[in-house]
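What you see is the complex with one protein chain gone and the rest in place.
The first chain written gets the first letter, and so on, giving A and B; residue counts start at 1 in each chain.
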Amino acid sequence: MKLTRRILCAFALAAAAGGAWAQSTMVMASTTSTEQSGLFNHLLPEFAKATGITVKVVAVGTGQAIDMARRGDADVLFVHDRAAEEKYVAEGFAPRRYPVMYNDFVLVGPKNDPARVRGKDIVQGLKKVAAANAPFISRGDKSGTDAAEKRFWKQAGLDNRGSGYKECGCGMGPALNIGASSNAYVLTDRGTWLSFKNRGELAILVEGDKRLFNQYGVMVVSPQKFPHVKAAEAQKFIDWVTSPAGQQAIASYKVNGEQLFFPNAGTAN
Amino acid sequence: MSAWVQLKGLDFNYGSVCALRGIDLRIAPGERVALIGANGCGKSTLLRVLDGILRPSAGSIVRDVRMRQALVFQRPFALRASVLFNVALAPWLRGLRWRAAREQAREALGRVGLEALALRNARALSGGQLQRVAFARAWALRPDVLLLDEPTASLDPHAKREVEALMADFASSGMTLVFASHNLGQVKRLATRVVYLEQGRVLADLPVQTFFNGPLGQTSREAELFVKGELG
Partner (left out) sequence: MNTFQESLARALQLVAQGDAALFEIVARSLSVSGVACIGACIFGLALGGWLGVARFPARGAVVTVLNTFLAIPSVVVGLVVYLLLSRSGPFGFLGWLFSFKAMVAAQVLLVLPVCTALTRQVVEDAERANGEQLQSLGAGGVLRSLLLAFDQRYALVTVLLACFGRAISEVGAVMIVGGNIEGFTRVMTTAIALETSKGDLPLALALGLILLTVVLGLNAGIALIARWRGAHAEGLALAGASA
């Protein structure tokens, strides 16, 4: 009986999936923060309407996304770590990199701000965190956010980040979860923060610093290196997302009335 | 008279433990041989060697291949299925087609008086009923020799009598019996010949009357003591 039921169920879903396979699809490796912000749920249906291509988003940490693309397991790469992206192009894994949009990072922490970081200067803020030995949760997972955070510490010239500094080796959401439950400081991108529900006592404490600028880039995975890559579809996606239509779609995405991402394709970013 | 089986200098070892030593034995068709001895003397091992599920470590065993044997165990095993299925299994495993096997099974159940239980779940039977099913299962093979390993040891007195009656019934129709038993009364009632084993060796091999009533001689001193102990 159990067997019959299972077989029926499997066939039903296989049939449904079979139907879905008939349409044009491609795989996009992107980051958890981008997907969790909800941007893709807003953007991709419009792209599908315009071109008939369904994009399958695999959202992992930036490091893993780039590794995936390095293996040829994705057609398009959409991440936010310029240094890593340029290295990727230099190594021949992608013909070129297109800047597409930006947002910013913010430093969140407990509302009562024991380390007195509140302000507009991220480097000063981190110095104060270290000085106060305040609890700080770092992602430590080679993500774009993690790379940015490590950059800021370097700019602060600090090797010793205080005794409260902890690396969780996890995504943005889990890091914020840990931060919320231990009243710690966390560097996060605004998009994830705006859609994050488990805030506890945390609030934005440092924002607006030019250095907190977070650039996103998009690339086709090289069809030279990986002949099976759906290069035509991938290029269509890039063409669309950097076109006025795509850029408008990005700008129109709002959470609680606030715009999360700012289109800047065609700039020298 | 040609023999059913002949053992010469037969040894059997379970790993490093020697269970049978230098057994010389000849069994003729129609005999009713009782194997007796203390626990661990090798009766069960000898029965299994006679059945063919154990192969000797040394020595030889020669069987008349025209004669078939079947082994009935002390605690018979039945699968979680109907009694009919369990009995039909035996002829089916020997190559009969399932329908023919079922027919033979029905006949066998009739022979032991258990036709009514054919469709009952075998696990739901009492000890005595199950042992009779085991007899049916053995009989379904139409064996020439019936080997039995303490067939009534786990049964209550009523069931014991029923099973013994079956044994006597089978024997009277010409079947050769070789049975291990602790029950000397049973041995007296059913056997024509007694083989006494101790620590894997045959110490006495005599007609039943001689064994129980005649002088046993020096070599069978142990047998005498055993018999006295068991009868006491």
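For the reader, a short list of remarks on this structure follows.
Just so it is clear, contacts are C-beta pairs under 8 Å (C-beta built on N, C-alpha and C of every residue); 3 or more make two chains touch, one makes a residue touch a chain.
Because the structure is a prediction, the values reported are computed rather than measured.
Residue B:137 is the one among B:21, B:137 or B:160 that touches the chain missing from this view.
In the complete assembly, the contact with the undisplayed chain comes from A:73, out of A:73, A:121, A:167 or A:207. Across the entire complex, the residue among A:43, A:147 or A:176 in touch with the chain not shown is A:176.
Those residues of subunit A that touch the chain absent from the view are 1-3, 5-7, 9-10, 12-14, 17, 20, 27, 32, 36, 41, 56-60, 71-73, 170-174, 176-177, 180, 195-199, 226, 228.
The chain not displayed touches subunit B at residues 48, 51, 53, 70-71, 73, 76-77, 79-82, 84, 89-90, 93-94, 116, 119-121, 137.
By our rule, only the chains that are shown with their structure count from here on.
Note on chain placement: the centre of subunit A and the centre of subunit B lie 79 Å apart, centres being C-alpha means.
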